[in-house]
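The complex is shown incomplete by one protein chain, all other protein chains being positioned as in the whole.
Here is subunit A:
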Amino acid sequence: MQGVLPTVGVMALATRTGRRPSTLATLWRSTVGKKTVMAVTGVIMLLYLVAHMLGNLKIFFGSTEFNGYAYWLRTIGEPALHYSWFLWIVRVVLVAAVVFHGVAAYQLSRRDLGARPTAYAHRRPRAGYATRTMRWGGIILALFIVWHLLDLTTLTVNPRGEAGHPYQNVVADFRNWYADAIYIVAMLALGLHIRHGLWSAAQTLGANSARRDAALKFTANALALVLTAGFVAVPVSVMTGVVS
């Protein structure tokens, strides 16, 4: 009897051949799930950019209003939150979004490049410009974020660099041709990135369908155009003397 029981036990165990990994593990381990991470973090960053662009435009109402707006941002959530805590929460979320977006993009790109080891001898133009430049565009944007934080957040490379006076810092900054050039190039890269990225995110999240495709493409193009124009308006206005 004792010799038979363990055999029965093994057979009974074999009924369940293994458990599926958790939802998060399923997502991170698959190409589809990793793209979902990119889509969600991309949308988080995009929503932030819309708020950032609208805030930037307050520069056209003068120094007092712009600096006051910058101060107000630090008081959001008071008295529940301490001074500037809201801003720090946003920064932590954004850094996490950038890191996850970048790591997923790097891992997927490595995989994608490895999946087509031999190029075709007969080359022809493929896909749209925005689609083809997603990887390089992403690298340009990552480098720009570092520059942008050093320039207007930590004020390390800002020519004026006076904390609490963002209006004056912005104006001093954009009087330099190289600051304008860096900013405008990055914003054009941003526009292209969003043009493909927003539609692509909808596709990845399963929100696209034959019926919605045209509307989603239009939205992505419109938002890319509005964001680029809104951001570029600031350095152009400083260069032309509209803002001084």
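Here, a residue touches a chain if its C-beta (ideal position, glycine included) is under 8 Å from a C-beta of that chain, and two chains touch if they have at least 3 such contacts; residues count from 1.
Heads up, the rule we're going with is that contacts and distances are computed from a predicted model.
Participant: For the chain not present in this complex, what protein name does its UniProt entry give, out of "ATP-binding cassette domain-containing protein", "Putative tricarboxylic transport membrane protein", "ABC transporter permease protein YurN" or "Succinate dehydrogenase/fumarate reductase iron-sulfur subunit"?
Facilitator: The chain we cannot see is recorded in UniProt as "Succinate dehydrogenase/fumarate reductase iron-sulfur subunit".
Participant: With the missing chain put back, one of A:Ala121, A:Val146 or A:Ala163 would touch it. Which one?
Facilitator: A:Ala121
Participant: Footprint of the hidden chain on subunit A, which residues?
Facilitator: These residues of subunit A touch the chain that is not shown: 19-20, 22-23, 26-27, 29-36, 108, 111-124, 126-127, 131-132, 134, 196, 199-200, 202-210, 213.
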